[in-house]
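Here's a slice of the assembly, chains where they normally sit.
We call the chains A, B and C, going by the order they appear; numbering starts again at 1 in every chain.
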Amino acid sequence: MSRLFKGRSDRIGLPPGSLVHVGEKRSEAEITVIDYGGAQVQERKLKKAEEVYQYRDRPTVTWINVDGLHQIEVLEEIGKCFGLHRLVLEDILNTDHRPKVEDFGKYIYIVLKMLSYDNANNEVVSEQVSLVLGSNFVLSFQEDITSGDVFNPIRERIRTDGSQIRTMGADYLAYSLMDIVIDNYFVVLETLGERIDDIEEELVTNPASQTLQGIHNLKKEMLYLRKSVWPLREVIYSLERSESQLVTKTTAVYLRDVYDHTIQVIDTIETFRDTVSGMLDIYLSSVSNRLNSVMKVLTVIATIFMPLTFLAGVYGMNFRHMPELEWTWGYPVVLLVMFSVGISMLVYFRKKKWL
Amino acid sequence: MSRLFKGRSDRIGLPPGSLVHVGEKRSEAEITVIDYGGAQVQERKLKKAEEVYQYRDRPTVTWINVDGLHQIEVLEEIGKCFGLHRLVLEDILNTDHRPKVEDFGKYIYIVLKMLSYDNANNEVVSEQVSLVLGSNFVLSFQEDITSGDVFNPIRERIRTDGSQIRTMGADYLAYSLMDIVIDNYFVVLETLGERIDDIEEELVTNPASQTLQGIHNLKKEMLYLRKSVWPLREVIYSLERSESQLVTKTTAVYLRDVYDHTIQVIDTIETFRDTVSGMLDIYLSSVSNRLNSVMKVLTVIATIFMPLTFLAGVYGMNFRHMPELEWTWGYPVVLLVMFSVGISMLVYFRKKKWL
Amino acid sequence: MSRLFKGRSDRIGLPPGSLVHVGEKRSEAEITVIDYGGAQVQERKLKKAEEVYQYRDRPTVTWINVDGLHQIEVLEEIGKCFGLHRLVLEDILNTDHRPKVEDFGKYIYIVLKMLSYDNANNEVVSEQVSLVLGSNFVLSFQEDITSGDVFNPIRERIRTDGSQIRTMGADYLAYSLMDIVIDNYFVVLETLGERIDDIEEELVTNPASQTLQGIHNLKKEMLYLRKSVWPLREVIYSLERSESQLVTKTTAVYLRDVYDHTIQVIDTIETFRDTVSGMLDIYLSSVSNRLNSVMKVLTVIATIFMPLTFLAGVYGMNFRHMPELEWTWGYPVVLLVMFSVGISMLVYFRKKKWL
């Protein structure tokens, strides 16, 4: 449940813009800067947050990436440097936000969810990625260093001379970051798709109690995914249609492409949800079916042996005057009767398709 | 049920604006006034409602808080002083309203629900909070004194010299009050989240009849929560987008933040609802599963002992001519036959995975 | 079912505006007129429909109420006097309409449903109320005389000197009539709420076959209520927002109040519906649970006695050579074995929590 809802109760009563980190605390923050434009690329790690001031007013595109959010003073410095609203800083720290976009005029603030599949716990894990797009800079904030390499392909492309990204502005960089985040969703979907296949296979061959648990867990993953992805649709849409001067027409075309991918992700999630729902119906039906077959076995056995046992009981009575008992052929005749009763029962059940 | 619907039947036929208190009657009303602006803060409790007139036309921000609504004359006096429409007074008293916002030009009337979790009865309790936002005043009305301390953090912030709230207008005060009300929802959600976890745990380990009752109660809590929170979304949204001059652009940014929180609350409620629905399915399936296993036990027992009992019955018959009975090895042979029938049955059921 | 759908098949092929009364035929129509304005009130019963002409062009507000719709000539006379469209007359007579509002320029035609709870048949009963709002008159048409007293509180208020209603126009009168009709919904909701409570109580203590029937009936009542109330929302909304000159700004504020009540009614109905749906799930689960407990009893009994009976059967066999039978302690030993088998079974089932 903690995955479905991270509490905010410790923040109650604080004035707005109070910087409290709501995610889990991990290792130290890491600030990397890539500054590029045309032929030139400069890449370095900052040791102090104060160093960001030198990148503020450059004509080139500056990408500042912060891994790890628990050092609030780092965030405050960056915020001061680029003139971010305190509520934006608060939102960056509060890692339980749903995807959203907010246009503050001089910059656009974007919240995304980075998804990955935790194989150990068999669950989808999300990490908040915040982007701030300015006229000539992009700030990106990630919760955790460990997954920091998600943006590596972008870095690689920037380093490559003559790549398209080098010729475009900050908005194209922001688009590239969003694109790679959303592309990663497909990996998660593939893993989920395989789990669905596995459980479906199990359903047909040997539905067990764990199958039910598996379906329930899948359902919860879907809920979790939906919550992260649905609002994204609107986010990308409003970015694409944005009247902000920070997003150029050229980049808008690319955003439309990201929008298509988002729709595709949502479509797949919905299809998965429907499939998982259908699996529950199948499970319930197969449980009923098995109950049916168990009951048939019981009924067949009881229906055959109850009359026979009764017959044996009759000739086990101790009445003095039971002429059949004295007959020489009494015993074989009774056995024959029992045998034919049993056989006819079997024939009857076969006809009823119970056997 | 009384929680789902407080009756209004005693009001039928009264002219509109008739002041009838619909909540439960409790202790005496308490009026506290905080008047602040820049460096100066004045705080006092009023003994008579008439004293409010002196606060009407001050340039500073005046916050008048009324705890307890059953003294209708107090409300009438305040209403007269600040020129409130009779329908507003009627709505303040009728504590079964859903959240709403109404713009009367000179002031904005806002109805909120303050939620808390009653641990004694294991249910969510709501209390109506009415706000009236004027150009230089905020009136707040609470049903009950006991929970009056919800606003204490705000009071504390106002008392603090140099706090942001001291530099802002009445609209920021109204925002702060709304913010703290909605922040409290997260506490309720956390408690509900824990109950869901508990019941889910129970479902897996030992589903009982009370589990079902627990799920049903959770569902009802969700219904109750939804009813209180859903309309809030629209309330905050229309406040943020309001064209009223009472809400400044600066505050609108903060309202957008509250809006995000509201969306987060709604999202969580919906996720909880879906989870609880899924739990019902799991419960039903596990009941079916247990029925299945009970039936298997019965069938196994019956299938093993019925043929054996029949066999014993056959040799308990009193026919004169039953050659087997005379054989020296008759008894051990029959025992052996019985034993092997029983064993082969067991093997069969093991193969069918019933054991 | 007749409550869900009153047929219109007898009207097929008639030209539009053909006046056919579709409700049940009851006692004679009764026309009462209240004419008021400022200090003066005049109240009388008309004997002939023709008398209405004298009220047509008065500067005061005239309220003409007709109880009973089967005298078509009365309706025609009033229609001619106030210039009503034939389709309006047809709609007044056809009492199976859903709530609606139609603006004919010179007058506004409003259809409402008056609801009451019929304790004898345990069902919600609806009666159509048609209002025609002109610049200085309100016509109200009720199906039946018996419930005519619903409007009595309004009459009382008009008769009271100095009441607000005396100072307002015809639109305020129409509002008052709508308000009292909708206020009555709360009485019906209270009764339904109590029935829901009763059935919920029953569900927990002793769910029976009638409980199911009760739930089914409640569901049907909800369907019926919804059908009557949902369209009302739009009716009141479009009246409030109406650009017609017949509805003044002052009255629009009051209509917003009625709108809130309507929303409250709809909210409550939806909550009731969800609660009733949940009850069905509970019922089904409790039926399954009881089946489970029945089967456990059967299984316990069978599992204990089948092996014992088999054992007794073995020693009831008539083999000549059964050494145990000859032993002095054979019988007590067998009894002891039986006893210990039975006890160990009981222990086993207790451990499995079946007992």
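Keep this in mind: contacts are C-beta pairs under 8 Å (C-beta built on N, C-alpha and C of every residue); 3 or more make two chains touch, one makes a residue touch a chain.
Here the structure is a predicted model, which is why all the values come from computation and not from measurement.
**Student:** For this file, with 3 copies placed, note down how many copies the whole complex has.
**Tutor:** In total, this homomeric complex is built from 5 copies.
The working rule: only the chains that are shown with their structure count from here on.
**Student:** How much rotation, in degrees rounded to the nearest 5, is required to superimpose chain B onto chain C on the basis of Cα coordinates?
**Tutor:** Resulting rotation angle: about 70 degrees.
**Student:** Rounded to a whole Å, what is the gap between the Cα centroids of chain B and chain C?
**Tutor:** 26
**Student:** Distance-wise, how many Å sit between the C-alpha centres of chain A and chain C, to the nearest whole number?
**Tutor:** 42
**Student:** Counting only residues that touch at least two other chains, what does the list for chain C look like?
**Tutor:** 316
**Student:** Chain C touches which residues of chain B in the complex?
**Tutor:** Those in contact with chain C are residues 1-2, 4-5, 7-9, 11-17, 85, 87, 90-91, 96-98, 100, 102, 209, 212-213, 216, 219-220, 223-224, 227, 280, 283-284, 287-288, 290-291, 294-295, 297-298, 301-302, 305-306, 308-309, 312-313, 315-318, 322, 324-331, 334-335, 338.
**Student:** Looking at the complex, which residues from chain B come into contact with chain A?
**Tutor:** My answer: residues 152-154, 156-157, 163-165, 176, 179-180, 183-184, 186-187, 189-190, 193-194, 196-197, 200, 204, 253-254, 256-257, 260-261, 263-264, 267-268, 271-272, 274-275, 278, 281-282, 284-286, 288-289, 291-292, 295-296, 298-299, 302-303, 306-307, 309-310, 313-314, 316-322, 353-354.
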